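One protein chain omitted, others in place.
And then subunit A:
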Amino acid sequence: MTGFYWIASYPKSGNTWLRLALRELVQPNRRGGPRDRVGFAATASDRTDIEEALDIESSDFSRAELEALRPAAYRAMAAAASRPLYRKVHDARLDTAAGPLFPPEVTLGSVYVVRDPRDVAVSWAHFAGMSMEAAVAMLCDPAAILLPSPGRPALAVAQRLTCWSGHARSWLDAPGRPCCLVRYEDMLADPAPVLSRVSRYAGIAHGAADIQRAVEMTRFDTLREREIAHGFDGGQAGTAAFFRSGRAGQWRTALDPLQVARIEAAHGEMMARLGYARGCPARC
């Protein structure tokens, strides 16, 4: 019997990047190849995992039924495991009809990766092949649900996101062990201390040299080159690049002032809490 470390984030906030870096610590000899996927901390919404834990065919269940069964699935996975389990999560940390989606009794810890929501909107628009307007609307929609994209296999179950700040609040204010908060922008500016802090929190053994090596292996340019050479299936739409820009602040040119204002009006409080300054004068 053990439990989970949830590596959680709103989509397009650096979750994949962090997991790639952690993989370098956990499995230092593993190399990417064609269609390299992360290979560490598979998604908690993976249909096959949930089906195996519950002995079911997930497509025979409604969204609400499946959601209510997921806590039992995680308990069963934890009961069968002999070492800590790591899972990527995009779900908000909500209650289901059968209690918390991520049961506290099998939660060892949560790493929450957060990114400026204005940049998230830009990144999501590219990733999902949608307009900036639609991406901004999604970030502001308290009923947003992440579903498999059209034209992609439906290998994950539906994930309730809520809005951007609702998502952050659900993880940051969850009872139990306080989560390990990681800002994408900090990871970008100086990844080594961030990676070291996450690894300590999540019980991943490491030395300074390991951290340095993991940082080198997952520099954005390196990941980008690897994607160009081998491809990287991160679930992006069509032929879009997964590792696209790796920069902060793109929203300043990619979003129009009304879109910025909409995000700031909806999420200003959480942005301030997380250290993201408004870019739009209060009047706009």
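General observations
One rule holds for everything that comes next: a contact is a pair of C-beta atoms (placed from the backbone, for glycine too) under 8 Å apart; a residue touches a chain by one contact, two chains touch by 3 or more; residues count from 1.
Please note the rule applied: contacts and distances are computed from a predicted model.
Not shown: a single chain whose UniProt protein name, out of "Peptidoglycan glycosyltransferase MrdB", "HPr kinase", "3-methyl-2-oxobutanoate dehydrogenase subunit VorB" or "Heme exporter protein C", is "HPr kinase".
Of A:Ala42, A:Ala72, A:Leu94 or A:Ile204, it is A:Ala72 that touches the chain left out of the display.
Between the chain not shown and the residues A:Thr16, A:Ser58, A:Thr218 or A:Gln250, the one that touches is A:Ser58. Looking at subunit A, the residues touching the absent chain are 34-35, 47-48, 51-60, 62, 64-65, 68-69, 72-73, 75-76, 148, 151-155, 231, 233, 238-239.
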